[in-house]
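Omission of a single protein chain aside, the complex is shown with its protein chains in their original locations.
The chains carry the letters A and B, assigned in the order they are written, with residues numbered from 1 in each.
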Amino acid sequence: MSSGHSETINVTLKVWRQEGPNENGGFEVHQQTISTDASFLEMLDQLNEQLNEVGTEPLAFESDCREGICGTCGVMINGRAHGPQTATATCQLHMREFHDGDEIVVEPFRAAGFPVIRDLAVDRSPLDRIIESGGYISVNTGAASDANLTPVPKAAADMAFDAAACIGCGACVAACPNSAAQLFTSAKIGHLGLLPQGQAERWSRTENMVETMEEFFGSCTNHGECSAACPKEISLDFIAFMNRDYVKAKIKNRALAGQH
Amino acid sequence: MNEMNASMPETPTTAGPTLDGRVPDGDIATKWENHKFSMKLVNPNNKRKFEVIVVGTGLAGASAAASLGELGYRVKAFTYHDSPRRAHSIAAQGGINGAKNYTNDGDSVHRLFYDTVKGGDYRSREANVHRLAEVSVNIIDQATAQGVPFARDYGGLLDNRSFGGAQVSRTFYARGQTGQQLLVGAYSALMRQVGAGSVELHTRSEMLKVVVKDGRACGIIVRDLLSGEVTSHSAHAVVLATGGYGNVYFLSTNAMMCNVTAAWRAHREGAFFANPCFTQIHPTCIPVSDDFQSKLTLMSESLRNDGRIWVPEGFDDNRSAAEIPEAERDYYLERKYPAFGNLVPRDVASRNAKTVCDESRGVGPLKNGVYLDFAAAIARDGAEAISAKYGNLFDMYQRITGENPYEQPMRIYPAIHYTMGGLWVDYNLMTTIPSLYAIGEANFSDHGANRLGASALMQGLADGYFVLPYTIGDNLADMLGQQAVPTDDPVFTNAVADVQNEQQRWLSINGTHSVDYYHRELGRIVWDYIGMARSKVGLEKALSEIPTLREEFQTNVRVLGSAKTLNQSLEKAGRVADFFELAELMARDALEREESAGGHFREEHQTDDGEAQRDDENFSHVAAWEWNGVGTAQTRHREELTFENVALSQRSYK
Partner (left out) sequence: MAQTTDQRYRVTPVRPQSRQYPFPLNLYQSAVGRKWVMAITGIGLIGFVLVHMVGNLHVYEGPAGMHKYAESLRTLGNGLIPKGAVLWLLRVGLLGMFVLHLHSAITLSRMSGNASENAGRISGAKKYEGGRDHVAATFASRTMRWTGPIIALFLFYHLADLTWGWWLGDAFVPGDPYHNVSTSLGNLPVAVLYVVANVALAWHIFHGAWSMFQSLGVNNPRYNQLRRGLATFLAGLILVGNLSFPILTQAGLINEDKRYCPIGEIEGNACLAEQALDH
């Protein structure tokens, strides 16, 4: 048959279990037999079915769209955020990336800014705090002018899109040895800062977002782990863009120096 | 219709009084304008005296909450997600329609209106659709101003493409992630209001009850998904923006958490549920691969522009695609519909795929798909050209299936991905419970029996940005000076107790099967009998099987853990319970609707060519169901639909 690659493999799962935010956690070992056509999360679904059957509380893990776009899912798989496949969120990872007999270590995304809620579920709300502090263009409903009034150079629009592709999963923070959220923050700053619509608030936005980010997360040392883990492969270039804009925001005479 | 009832004596359906959509009089083109003028206003200083609850923070909810906050209302927004940015609006790929006529190809508000009514197979309310077309242009402006990176041409102006069979290019898009970009725009507008303090955001909070006092919605009961705490929230108006119910099928393109609970609980409090049998199937999804399949993934419909759909001519053919010679392949769409070929509308393509699979001509290890073959296109245009067009989709397909679509044909199969039915609302988007509103996919209003491509995003944002913020004032203006019902009122405390008891009941059953097990079983019934093609026999079967399974679910489900922590099984238990009740209503609605229209295909009602056959004389109406208590048949109300501006016609794609 055409899809003859499908097979069944046995893997040893070492999953992190933790009752609550203030409890100590540890690894639990489970054997799983699974088709290579299954997704990684479907394997966890199967594990939960088995746990439920034997009367053990199922493993808590988050996922929603399972199409790699909502950013709800995300765990560390064998020491990598979202697992071994590049440009792939956990929900899009399939078991054919693994081999019979593999040991798979599954841990939550960790950072002080991402407290564990239970098992593999973590609280990523600080990312919302960053957006709340400036990740928007202030335009009330109804206040917009015609969409084609301001042309946007295609190159800038495309670049802005590359940044806007961020799904807010937090893999960048999880992968960063410093637990820094630079890639997430800079993606939003880059997205809005590259568009003409975003100019009016460019400097205050950058200042506010960076300072909120620093309340929760670590400092960037340019390892590049974030970008490598990013399911949308957002470029480190945006971090440079943000750094430059931040220092400019501090130095510029915003009243007289114009917007650029 | 009444013959049906005769065959189901245990649950007779009584026809209720006719519903009034409260559509303003006057010419279709000026209705909305006039209505805006005639509605009562709330003075800007008085707006802060009103509290509004918005449940759900997808496109409709986030845009509504943000807009209401900007206006000065005190808004509380609730989402069961960890962040408003997760809502499933994010997964929409194709685009959003807007009657801008930037392409100078003859588009207009009227044409978008016309296409939408016709595409909905004449089962939507003309006035609502016209308003939708009118505000579609404002949505594009608003989204662009928010920084939504729509595709642009080399001059820096917005690019358009044609979509979903439209004859004009009016679809704005942001690569294949238009939904994501629009949602992030609405989310950022919402977060701006959260930062400004005008919207109080409650994440990881699931609404489990609408509270009604003296016939008016006055608040909601919410469970904190992390601590299990059940709290009351009161307001002058409650807006439900809680999406569709496609997950009643278990396997759908909806997100894992999408559910009908908020809408259904409102229905149980007295809000009518309209046209539940109108569900939409998307023809190009990746087929189920194993028993643990958790959801289906949609592949853009654009693939049908270059792919050829076929199955083997013989039955139970176990050869691989490459081994089947050209002469033994059946390009069934090209054969049956020479004019449209592989580009027939969604429902036609879907039904035909089902037919060939039911004939044991399906392909793939589970025989549950049809081939979508790019070999001819690659031979014609070269692999590079095909990759430029569909590279992302091919990669996604390969990631999920492990098969290389450049070398072997894709396998596709239809799946549920949108529900046109939902809470009945009037022209002001208010449900049959005063002060309770439903917007976005949660209501039934704009798509009739079939939604056109790139219209879901449009409708969600139209409701949230440009309709509800106006119409809600008309209702609130009358309540000036009234305090919201205090949350220590017995209606709230009793409701809290109900919700807590419900949680405890699930935990105390301690049966044998998981919630997912029952959800999967329910989905199988709904898909088999209320899926792509429905028949009287099948629907009656569904009506006998669903209650039996529900009974087993209620007594034999196993939900472990406690109600005081994050407990995902417990959350799902309540949602699946609501799906059970909904499924039954869907079957009943489908049974009563003795015609085929859009997504609702009754095998008994088809033309000689096997096309859907509407019955405009008897079914040109909305069926809105009234809850009458557990175990009691619901009352079927009807809202008559009149078509004054679009002539009724029958579709044909030969």
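Throughout what follows, a contact is a pair of C-beta atoms (placed from the backbone, for glycine too) under 8 Å apart; a residue touches a chain by one contact, two chains touch by 3 or more.
All of these numbers come straight from a predicted model, not from anything done at the bench.
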Looking at the full complex, which residue from A:Pro58, A:Gly71, A:Pro126 or A:Gly170 touches the chain that isn't shown here? A:Pro126
Sole contact to the chain not displayed, among B:Thr203, B:Ser455, B:Gln503 or B:Ser596: B:Thr203
Contact with the hidden chain only, please: which chain A residues? 14, 16, 18, 21-25, 27, 76, 78-80, 105-108, 110-116, 122-123, 125-126, 129, 175, 177-180, 210-212, 214-225, 227-229, 236-237, 239-247, 250-251
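Here, only the chains that are shown with their structure count from here on.
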Centroid of chain A to centroid of chain B, CA atoms only: how many Å? 27
Chain A touches which residues of chain B in the complex? 63, 66-67, 70, 81-88, 90-91, 100, 102, 138, 140-147, 149-158, 174-175, 177, 179-181, 184, 187-189, 191-192, 194-195, 201, 203, 226, 253, 255-257, 289-290, 292-295, 297-298, 318, 320-322, 363-365, 396, 399-403, 408-409, 411, 465-466, 469, 514, 516-517, 558, 560-561, 565-569
Can you list the chain A residues touching chain B in their complex? 1-6, 19-20, 34-39, 41-43, 45-46, 48-49, 52-53, 55-58, 60, 62-67, 69-72, 85, 88, 92, 94, 96, 117-118, 121, 123-125, 127-128, 131-148, 151-154, 157, 160-161, 164-165, 167-168, 191-192, 195, 197-198
